[in-house]
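Quick notes on the structure that follows.
Left out: one protein chain. Kept in place: all the others.
Labels A, B and C are assigned to the chains in the order they are written; within every chain, residues are numbered from 1.
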Amino acid sequence: MSGNTLGKLFCVTNFGESHGPAIGAVVDGCPAGLPLSEADIQLELDRRRPGTSRHVTQRQEADQVEILSGVYEGVTTGTPIGLLIRNTDARSKDYSNIADTFRPGHADYTYWRKFGERDPRGGGRSSARLTAPSVAAGAIAKKWLAQTYGTVVRGYMSQLGPIAIPFESWDEVPRNPFYAPCASIVPQLEAFMDQLRKDGDSIGARIEAVAENLPAGWGEPLYDRLDADIAHVMMGLNAVKGVSIGAGFASIEQRGSEHGDEITPTGFLSNNAGGILGGISSGQPITVSLAIKPTSSIRIERQSVNRAGESVAVQTLGRHDPCVGIRATPIVEALLAIVLMDHALRNRAQCGAS
Amino acid sequence: MSGNTLGKLFCVTNFGESHGPAIGAVVDGCPAGLPLSEADIQLELDRRRPGTSRHVTQRQEADQVEILSGVYEGVTTGTPIGLLIRNTDARSKDYSNIADTFRPGHADYTYWRKFGERDPRGGGRSSARLTAPSVAAGAIAKKWLAQTYGTVVRGYMSQLGPIAIPFESWDEVPRNPFYAPCASIVPQLEAFMDQLRKDGDSIGARIEAVAENLPAGWGEPLYDRLDADIAHVMMGLNAVKGVSIGAGFASIEQRGSEHGDEITPTGFLSNNAGGILGGISSGQPITVSLAIKPTSSIRIERQSVNRAGESVAVQTLGRHDPCVGIRATPIVEALLAIVLMDHALRNRAQCGAS
Amino acid sequence: MSGNTLGKLFCVTNFGESHGPAIGAVVDGCPAGLPLSEADIQLELDRRRPGTSRHVTQRQEADQVEILSGVYEGVTTGTPIGLLIRNTDARSKDYSNIADTFRPGHADYTYWRKFGERDPRGGGRSSARLTAPSVAAGAIAKKWLAQTYGTVVRGYMSQLGPIAIPFESWDEVPRNPFYAPCASIVPQLEAFMDQLRKDGDSIGARIEAVAENLPAGWGEPLYDRLDADIAHVMMGLNAVKGVSIGAGFASIEQRGSEHGDEITPTGFLSNNAGGILGGISSGQPITVSLAIKPTSSIRIERQSVNRAGESVAVQTLGRHDPCVGIRATPIVEALLAIVLMDHALRNRAQCGAS
Partner (left out) sequence: MSGNTLGKLFCVTNFGESHGPAIGAVVDGCPAGLPLSEADIQLELDRRRPGTSRHVTQRQEADQVEILSGVYEGVTTGTPIGLLIRNTDARSKDYSNIADTFRPGHADYTYWRKFGERDPRGGGRSSARLTAPSVAAGAIAKKWLAQTYGTVVRGYMSQLGPIAIPFESWDEVPRNPFYAPCASIVPQLEAFMDQLRKDGDSIGARIEAVAENLPAGWGEPLYDRLDADIAHVMMGLNAVKGVSIGAGFASIEQRGSEHGDEITPTGFLSNNAGGILGGISSGQPITVSLAIKPTSSIRIERQSVNRAGESVAVQTLGRHDPCVGIRATPIVEALLAIVLMDHALRNRAQCGAS
């Protein structure tokens, strides 16, 4: 029931601040018997890691994960898996000027109003750095889902600001610097980003996540529906302002005769539902689409106030991603995997093997 | 942790099926001392009630609520509030033909895959009728929020299929048959709906919800962020395929210099954030937008299969809403109020009075 | 997370007051496919029902349960099971004098301090009458456990005030007016109770509960251990002041060479552990022992204060059980069954079939 815990049976409790000693997670509820090493987790952390191209923040964090518990002789034991990532490249002086000022678009103001106290270094707890423990936990979920059901959870960028990115191939995504499923559009994206950096501005993006090869039957009738829990975890990700499933907002203009996916003895004829009917998986691919807002930290000067309520100008000069969407894909995959694994276990509890 | 319970401290446990003896909810965690009568709840239930215009289902349900517990001499006592609504107009024969068939777009198939057993009468548990207990619980939350903080939670329809509805006035909404904030567009909406009924088809809609006059500080840093919990409850509502907060999907094309809401000594200059920064309320209005899919029950014949996996044609002739969005507004308000009250209590627990 | 909900996966949400319109429960998480009728539940409610002998309260409550949801054509559907019991024999005038007075040993004072408001009729929410919904929910758990694992959950009275009751036979318990496993002691118990009634006083008791035929492996390593959750549910029962498992308080004086149950290829040689090692079931019978305090409502005059803090004399003349322990056995069985079923489902989630 902790606000910093995700999941009901596969539970991820996240801790840490951007510039504190360490960040991490405790993953509870993982079945015993899953082969698991730090390398399995590192693989996913490296996909999210900052500093990998000129289009993302230049902060250098090794993001080396240490497994503290729950694994013995390379296999999970069913007990909580403690995951620790030390912060190494924390330059607190970059942020010293903001302790008293509320950066527009950031959580500075609301944390101050809620807690009175806050850790201002690098955004403290509200930093996107806290997605790393989610990615680490998601690596476990991904591996378990793949091994148990053959489930594949993948994502990609489908839009960068005004530029729609056509889907050409899953094969392109892992090698693409934007996690885009299209190679030929990269020069256009890079030109856009280069101009953006010159402008000292930032931009939004759209990310898609897809889960394939999962059984029908995961989810709950009401409230904790599978789509509801996906929306929860996705909207809970920094910078996300919108979540949709299947046909999403296009459903508004659809007629029932178009939207309702017909079924034949060999399967569904379409997937407007995005793989979920009545809150429960249908066995079709689960398709999720996310709106990511532009990074709030920009070099352009903006109006704000300080703690005393006085007008101040804010300009953010630290190391920031001009488009947080670029590094969002592995995070979104991890979050989707966590929700799916949680519901797999919930379903197994009530309905037996699936 | 029940899948049919909403909220962590203000907890709504929902039970019932469309054509069973009764539906209802147990509302736990409400503070003592709130004046509460069945009339307070009935008011909201009547707003959601079917059969009120020719554009909605003609099923006649009085939806009379009975308070079974938790209220003594007109005041809440702090103990669970049991709410009971008897089903009265359940025509099971209308649905007898579907027990063996999976209606496209409905939960028939997924419930069968999950549970093996299901109550096929009127969609059973997956019926939109189960939103009535949420509305009843939401009436309590609305009253408590209004009394404690002066918070006002309201909603309206902003789009019906292809027809965008301009926002003219909150005053229009309560008397408008579509919960639209514009009187002059009603003839156009009615003409559209009349044609739709003739076609035997259905249509999607877009609903907005707004909460005003709430304090800054509600929400949690990670995972159970206020926006995450709003997304959860909204995507958990039947027929919702998309949820956005503030600028929502428009954020994708925004630049940071446009999106980030500047702050002045007299307040924020814009509300792209939709009242939530870093998962915590800022004190600005919370703005939520929902995509509602078209009703799956249509007269047009569609392809499906039966339990044996054989091809069948499905045509749904019962009493249905051709646009479930029309009755969605009071439900969406109720759900938003429940989440807000839950977070008000959570905030009070950790941070004291707000 | 509601304080009035028991269980994590098999969840019982209890509502109602002693003299309100109704009491009941919503049982969520029950697997689909369990044959279930009102008669199954009524059987257990009738075992708990008041008015069955001269040694218990003479309040006449039919305690007729109505299943409101979650069962279709005699079989559970996996959706929440709503259970309703109308209060019929509520004589509010018996209690009218206590609205302003705090009865010693009762919850009157603490409810008033906590909530400000309270329903004083018959103890309101703190009445032992609220154990009826637990018994109803427990009937479902008992049936599922019996059907799925052959688990048998039984209880008996082992001590009434100063009178220790020898265990002779399980066969005696169902027909014994004290749920005692010994027929020959009944005259002694009846004489004791008759004298007690003449004295206008009450007495404590000791109840044992035993679960047999359950698999090894139910429970969690830390905090939510099986014994911890049993202690939680038992100490949460009205009038319980002590809970022990296996050798219980006798463990204090035991040596390790005596206490630790040795294991042989054909099984354990003793059961000091009470069927639980390290918080997890061993497959041996689970044995629980409870201390039940004497009823607080007695005819003997006692000192107390009223809301104004003034000294008052309190004498309780309503219909009360002089030994609440007498009717406790079916309740204790129900509670144990609920915890076991909850852990059976939790274990199935993490560890697969057991």
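Criterion: a contact is a pair of C-beta atoms (placed from the backbone, for glycine too) under 8 Å apart; a residue touches a chain by one contact, two chains touch by 3 or more.
Remember, predicted model here, so these are calculated numbers, not experimental data.
Screening C:234, C:286 or C:345 against the full complex identifies C:234 as the residue touching the chain left out. For subunit C, the list of residues touching the undisplayed chain reads 1, 3-6, 8, 12, 14, 102, 104-107, 109-111, 113-116, 125-126, 130, 159, 161-162, 196, 199, 201-206, 215-225, 227-236, 238, 240-265, 269, 272-274, 276-283, 291-298, 300, 302-305, 309-311, 346-347, 351.
Listed for subunit B, the residues touching the missing chain in the whole complex are 1, 9, 29-32, 78-79, 221, 345-346, 348-353.
Taking the complete complex into account, residues 1-5, 7-9, 11, 13-17, 20-24, 26, 28-29, 32-33, 66-70, 72, 75-82, 84, 114-119, 124-125 of subunit A touch the chain not shown.
Convention: only the chains that are shown with their structure count from here on.
Put simply, the chain farthest from subunit A by mean CA position is C. Look at where the CA atoms of subunit A average out and do the same for subunit B: the two points lie 26 Å apart. In terms of their C-alpha centroids, the spacing between subunit A and subunit C amounts to 45 Å. Listed for subunit A are residues 1, 221, 346, 351, each touching two or more other chains.
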